[in-house]
Structure formats: structure tokens, C-alpha cells
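Here it is, the structure in full.
Yeah, one chain of the complex is gone here, protein chain that is, but the others are all in their spots.
Chain lettering (A, B and C) follows the sequence in which the chains are written, and residue indices restart at 1 in each chain.
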Amino acid sequence: MTVRVGVIGTGMIGQDHIRRFTDVVTGAAVTAVTDLDAARAAEVAARVGATVLPNGAELIHSPEVDAVLVTSWGPTHAEHVLDAIAAGKPVFCEKPLATTPEDCLRVVEAEQAHGRRLVQVGFMRRFDAGYRQMKEVLDSGSLGAPLIVHCAHRNPTVPDAYHSAMAAQDTAVHEIDVLRWLLDDEIVSAQVITPRATSKRFAHLKDPQIMLFETAGGVRIDLEVFVNCQYGYDIQCEAVGEEGVVRLPDPASVSVRTAGRHGTAVPQDWKARFAAAFDTEFREWTGAVATGAEPTGPSAWDGYAATVITDAAVRSLQTDGTVVTVGMKPRPAFYGGTA
Amino acid sequence: MTVRVGVIGTGMIGQDHIRRFTDVVTGAAVTAVTDLDAARAAEVAARVGATVLPNGAELIHSPEVDAVLVTSWGPTHAEHVLDAIAAGKPVFCEKPLATTPEDCLRVVEAEQAHGRRLVQVGFMRRFDAGYRQMKEVLDSGSLGAPLIVHCAHRNPTVPDAYHSAMAAQDTAVHEIDVLRWLLDDEIVSAQVITPRATSKRFAHLKDPQIMLFETAGGVRIDLEVFVNCQYGYDIQCEAVGEEGVVRLPDPASVSVRTAGRHGTAVPQDWKARFAAAFDTEFREWTGAVATGAEPTGPSAWDGYAATVITDAAVRSLQTDGTVVTVGMKPRPAFYGGTA
Amino acid sequence: MTVRVGVIGTGMIGQDHIRRFTDVVTGAAVTAVTDLDAARAAEVAARVGATVLPNGAELIHSPEVDAVLVTSWGPTHAEHVLDAIAAGKPVFCEKPLATTPEDCLRVVEAEQAHGRRLVQVGFMRRFDAGYRQMKEVLDSGSLGAPLIVHCAHRNPTVPDAYHSAMAAQDTAVHEIDVLRWLLDDEIVSAQVITPRATSKRFAHLKDPQIMLFETAGGVRIDLEVFVNCQYGYDIQCEAVGEEGVVRLPDPASVSVRTAGRHGTAVPQDWKARFAAAFDTEFREWTGAVATGAEPTGPSAWDGYAATVITDAAVRSLQTDGTVVTVGMKPRPAFYGGTA
Partner (left out) sequence: MTVRVGVIGTGMIGQDHIRRFTDVVTGAAVTAVTDLDAARAAEVAARVGATVLPNGAELIHSPEVDAVLVTSWGPTHAEHVLDAIAAGKPVFCEKPLATTPEDCLRVVEAEQAHGRRLVQVGFMRRFDAGYRQMKEVLDSGSLGAPLIVHCAHRNPTVPDAYHSAMAAQDTAVHEIDVLRWLLDDEIVSAQVITPRATSKRFAHLKDPQIMLFETAGGVRIDLEVFVNCQYGYDIQCEAVGEEGVVRLPDPASVSVRTAGRHGTAVPQDWKARFAAAFDTEFREWTGAVATGAEPTGPSAWDGYAATVITDAAVRSLQTDGTVVTVGMKPRPAFYGGTA
């Protein structure tokens, strides 16, 4: 049975995911789209044989739509997700789930009231083969309890519109999600310190930043966020346990020896680096939806946690690096917690 | 438009490819299957909602079938492929195309008579991301003309049924195909020399073997085939050009430091190593079939060439390592040659 | 002309350095030794044909001694070094130069009063080929200004006597020295945070620790000190500049593929890891002494700086991770400063 997906938001990300449903993932079809830009929606719809609907609400409630993909402008996410829950339909929401913790909690509460999981949030790192191997190693216990994680998130350049808080909100948020999952632990405090800024940035931006997180279990995480590193898109992650260290691999790439150097290419953007992770993310989500199973990817609670933790990091940045406690609600049993 | 695929042969390989058409590749459906073992065919058909047909001929000519996948017993391949050409239907044939050069030539001639390419042979290395990167580097000319290629093809163990000629026919054949493509050059002679045999083999087997090939352009290839290397499935390939060297990567894998060692896991079989290559192979083939384009993967001529070259290698092995000239016909213009 | 070296302290380290003067470094001879343990001194002296002298003072002033090596108990270092300065003789002092900043300053002042450099302190990382390559890369400017340095200093295990302050005093002190040199910058603050402790430690010890340093130029350094990591002795250092990253290599070591793993050995102690650096350290020092040149290795000022900075780190550790400003005097012109 083919899953009929309705897509809210046909911008760059939306189109890329539509391509996945069409060309990469089996068992799904995009049957309806909507966008504030009606012309763009029409063009995309024509390409894949979908219907254009006037707005998110009509799309969500359309009998042609089994499941919803939300890739619209961030501030509209919560409303569409709440609407999908009201309609009892599975919904995949690109990050962020909502722009405030309060709105995230409204989703969390609505989903609990509904009684089963409908929401998956688009954190794709959990679907990357390398992170999954790391998790296998950590979960096996062969390295003992994890104690420290060292991470780096580097990007060649960012445009002028990228401001200092986005280092947490848009960039570090990926590590925040994947580390909570990797460690099966909660982040309880955040601190952001700012090294000398690179001269290769727009003047208003604090870049690089070093973010320090502590988990409930006492694991310490240091994360370098450097979004104008010039040389490439480079994701590093090393977890230190009581009996050893496991490290995320760089992507496999031919090595070349020429002109006195031996080396490999560094990817230039996140699309190349995480293409396979995106494919797996949508393959598994579609599989779950098709069989009526609850999604196993990042939950509404994970979306809430990411927002609260990034808020704490931003507050630390704005207060010259004070340690900010993450004010997270107790995790409900519904989401694997004890509350 | 969904490509309706008929599958001849529902053994292990056949089932694995059926899974690909069902779960991995979009735009295809398996609509008919056949197998000498009717019970097995019925079971597989039931799983994917396909029709069981009594034999290859009926399957090929069925109006429910747009394209044919041949994964039956090797000696039956040529007949099915010829039949598919007669029916004017695209056919994907697992290696070998045929068990003799003569039968391969019959396919080659039938396809030429038909006037456009219908046949693709199942050499999947050309679809591996690492080999494709190697080809990009070589084709770019940045390393100058290629001069030498060093290869190793290692397998943990083989069963008793694996005999010495299979080192060329079943194992080296993958390098033979991928190197002809990588170098865009033809192999003109073969020589097989036999080191001391490993004690970890069945007594009748010559293992390891070193195969030496020369191309028309003068490139020399050395290929270690070692099918009882115990430690893992390990594929190495290094091309030496006038200004540098390019090397196939090992698969990306987390590195672990523990107990005095720093290292990564070695894959244990070809399925894990080339899973993504198989997926790409069928994705691209399905895409070509769906749009009515000629396939771009290994052709019937490549299937013929592989058979003639492996025959030369086997003859060298059987004559104590004499250099055996490959007696290949001139390549027809139809297949990019000048004859 | 052979440099006649007198050695104060013939314990394990002293003997190892005596072996260097005897077997590894040309142009030097150990002519006199002294030790509180007279029997040990006699035994060592007999082995290398040196005279035993009753105490440091007599050794320093002996006409048989051109230069002094201080490898006695830490609290005695300052006195011997001051004595050597008074005698106008070059002196190599194992770390620490002194156990308090005040005593270090006495040495610094005495040396300035003497008018030329006589003192070298035994920080051997600056002589390691890998760190020297890092410095070359950083000094070349090809990576732009340095912004961040990530380090790890891991040791398999430590004995019960190793206490929490030693993580800074005995372990991190090596990074503190080498990073000041690598960056040509001064450390101005220190902060120590404590992850969950490993279960593989003596109960009184805080292990691992994460030390954060800031330099006058705004470079931020994070240093993991983990002295019960079990798996090996592992030194990591990565400097992030505006246009790229340079990383200290692991020691060259054969790689082995066997039993499903591909890997290399990790060194088990600092002696194996830095043997060549120690050799170079003494080769260069002896060369300078032989030609009457001032030593170019770590100076008395560097010894003072290391003590002040480790003190700041210890204070942070003892105050739950507060940021502690390093209260260093202005650097005199004599030592390359502006004061």
C-alpha cells in the first residue's frame, strides 16, 4: 500500500524531500502540496502529478492525504503539526518543531492526548550510518560508561543573515539531538564561550563558538561550532568511555597521492555529507507509516528538548558565557520518561 | 510509469534483487516470477504479489512483463537473454552472460541485429561510489596516463565446491570488468602465478593466485585473488599514473581505540561491502528502462569480454603460468569499437 | 670538545638521561653524580666512570663539571638551579623548575642578574617531530590565525599516590608548555570542569578532567586529561585556524588486518611515545652548551609560567570550576617580553 503524502511548503527543502518520495523511497507518493507561493506549488505539483491545495489545513484534512510533511517556514510548524494530530494523521516536521518551548509543549500535550505517537521531527543525524555504528559500540558496553564527547561542526561559510544565536539554533541543534540519543541521557546545562573570532566572517557574528554541555549522568560535551572554516563541511564526533574511545568516520573517499601530498577530499556541504542519512530517514518513516506503526525517529519530546537546550545555549552566549541550567519539564512516561 | 519486471530464477540472488525492486528502488514492480523449483517460485510470488509463470519463455513474452531479470543457473542465461532480445524487451542478466565465448557472441550478434541495446550484465562494481570517484580522477587527466593498477580481492573463506578456475571465473571477473571500464582500455593478455598455497583451504584449491593482465594500451595490472584470507572481505585497488596514485577507499567505519589497539572493522562479506552499489545498479537500470533509454551499465560486449579474458586466465593457470593472449574479436562500432 | 655533565639525582629519570648522554648524544660525558642515596649514586657512577660527589653544591662547583643536570626531588630543584647560576654554569632542570611561583621568580631574577640564559627546563614536547611540524604549519600562516586548540592527554592508569591536583601539575603541564610555544601566546585564564569520574580509578581522584584555557590573543584551548583511560598512552592535539586545521600525528606503526579488524598499536607509555623527543632535547642542549651558545629550549620564564598556570588550574578545580585568572608578572624583555 502506497503512503499518500501531502507536503506543506515547497521551498528548497520541501522539493528535496519530494524528490526523495518520488525517486528514492519506495512505497510513497506525493499526492498533494501547498505553499504560500501558489505558483511554485503549482509547478512542483505538476512535476510529480500532485494536487495543489489552498492551505495547510485543507491539505491535512484531505482524504487524498495519509501523512503530512511540514517543510514550511519555521514559525508555522507548530500549527500544522497540531492540526495533523487533530486529524489523527502521521506528520513529519522539519526542525524546529516550534520556535518556542511553549509551542513545543502544546504539541507534546496534544500528542499525549491523542494517545499514540504521530509526530517525527527532522533530525537526520540519527539515520547516519556512522552515528549508528557509534551508538552500537556505546550501547554494547564494550567501552564502559561514556564520560566525555568531543564534537566539531564546521561549515565553509555562512551568509550575512546568519546571526550569532543561529550557531545554537540552526547548527548545534543537530549535535544536541544526536548526542541525547547517542548517550541516552539528558542535557541539563549549557555554556558558550567565544574564542577570538575569525576574520573571515561578517562583523556581527561570533564565530567560532565553543559550546559546553553537561548531561544528567555527568557526561561533559564540548562542541566547536565554526561556520566560516573555509575549507569544507566537516563533522567530527568522538566519545570517550571508561575503556576506550569511538570516533565518527569521515566519509569514504578515494585517496590521491600527487604533487607531494597524500590526501582525500573534504565534503563541501551538508547535502553531500548526509545524503544517505536523509534517504534512510524517509525510508524508515515511510515504512512505519505504511504499516501503521508509530514512528521511531525523533519525537515531539525531542523537538521540545532541542528547543529548550538551544535556548539555554543562546542565553549563555548572551550573558558572556555563564553556565545556564536547562529548564526542561520532567519527561512524561509517554515519551519514555518517568513523569 | 512503473516498470513491470519478470524474474527468472528465485534463488538467493534472485530474491535479493526482488527485495531491491520492492523495497529499495522506486518505479518498479515485480509482476511475474519463474523457477525450476515451482514451490519456491510460488512462495516468492506470494510475498510480492507476482504471478508465477511456468518457464522463462512464457515469462519473457508475458504482456505483464516490461523487462526481464535473469538470475537463474548460469548455463541457462544465454537462452533467456536471447529470448528477451527476440521479444524486444530490456533484460538484466546476472553474470555470467553465458558460460562460453561463443554463446556470448550469439547474444552480441542478436542484440546488434535488433539494432539497439537491450542487455545489461550484472557487474556491480561500476556502481560503487569509490570506483566512480577513481574513474573521475583518472578521467580528469590530473594524474596523467595510467600505467599500473594494483588490486587485491580477498574473501574470508570459500566452500569445498569452489575450485581453482573459479578464482578467475567467479572472483577476478569483477576486477576484470571494472578495470576495463576504469581504464577505458582492453585486456590483451593474462598470466596466473601461484604462490605457496595457504594451509587454510581445501586441498584441491590453488589459493591465493596472482593474476597479471596487460592492456592494449600497455597498462599492467596485478591482482591478488585470495579467497581464504580468514580476516574479512577486502577489496583493494590502486591506480598508478604518470603524476600520482589514486586508491579505492575502505568503507567508512567508526574507529575504536581500546585495549592497546586503534582500528576499524573489516567487512565480512560482499553483500555488506557492495550493498549500496547493488542499489545504485538497479536504480539506474530501472530509470533507463522506465524512460525507454538504452542501458548504460555493462553491455553484452562486456559480458563477452569478461568471459574471454577469464578463459585466458584459466588457461594460464592450467599451463603453469604461461602468458596467454586473449583471443577477443574486434569490438563492433555498435559497442563503441571500430569493427 | 666534550661537555662534562654533572648529574644531581640518580633516580629513574636521572639514570635514563645519563644513558642518553652516554649512548645516544655525542659530545657529552657524565663526569660527576650525586644523590641522597649514596649507594645508588656510587653504582651509577661506576657504570659510567663518573666521580661521586657528596652533594649538589660540590658537584655544581666542581672543576670537572661544565654543565649541570638537575633530576633530583622536585622541591630541591630551585636551590640547585640558583647555585648553578651563581657558578655561571648551564643547567638543565627537569620539570618543575620550582614548586612555587615565588621560587621560580627567584631563578628568573637570578638569571637576569647574571645577564645571559643558563637555564633550560625539561619540557620535551617542543622537541617532538610532530609538534614541530605543527608549529611550522602554524607559523607559515597558511591556516590564518589560530582560534582554537583541542587536546587530549590520556594515560592507561596511575597509582594511588596520583592525586587530583597532579592532573594539572604533572600531566597537563606538558600541554601548557607546548601550547604557549606552539601559539607564541600567553595563557591568561584557566577553568577545570569534571565529567562523571571513571569507575577505573582510585576513589579520591577526579578523573577525567577537562581544562579550558584562554590566551591573551583570545585562543581557546580545551584539554581532556584522562589518566586511567586503560587503553594506552594517547596524545592528541588539533589546532583550528581561520583557514584550516592541523593535527598532531599518531606515531607511525605497522597496520595489521586480521580477525575482522584493521588497526595499529597504541603506545603504552610516554617513554615509547616521546623517546625521540627526549633524544633531540638533549642533543640540542648539548650542542648549545658545547658551543657556548645560550640554550634555545624552554627557559626559566617558561618554567615560571607553567607553575603559575597550573596553580590557576588547580585553584579552579578546588573551587568547582570557576574561571581563574592567571596572575602572571609581565614578561621581561630578557625573555622576549616587553617588561
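Rule of thumb we're sticking to: contacts are C-beta pairs under 8 Å (C-beta built on N, C-alpha and C of every residue); 3 or more make two chains touch, one makes a residue touch a chain.
The structure displayed is predicted, hence computed values, not measured ones.
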| item | value |
| --- | --- |
| Chain not shown: contacting residue from B:R19, B:H61, B:H150 or B:R261 | B:H150 |
| Per the touch definition above, residue among B:P54, B:G141 or B:P195 touching the missing chain | B:P195 |
| Options A:T51, A:T76, A:S142 or A:T258, residue touching the unrepresented chain | A:T258 |
| Residue among B:P208, B:P251 or B:G303 touching the omitted chain | B:P208 |
| Those residues of chain B which, in the complete complex, touch the missing chain | 144-145, 147-148, 150, 152, 193-200, 208, 210, 212, 214, 217-220, 222, 224, 226, 229-231, 234, 240, 242-245 |
| Missing-chain contacts mapped onto chain C | 22-27, 129-130, 133-134, 137, 142-143, 243-259, 264, 276 |
| Residues of chain A in contact with the chain not shown | 230-232, 234, 250, 257-266, 268 |
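Throughout what follows, only the chains that are shown with their structure count from here on.
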| item | value |
| --- | --- |
| Chain centroid nearest the full-protein CA centroid | A |
| Whole-Å gap between the CA centroids of chain A and chain B | 38 |
| Between chain C and chain A, distance of the C-alpha-averaged centres to the nearest whole Å | 44 |
| Shared-contact residues (touching 2 or more other chains) in chain A | 243-245 |
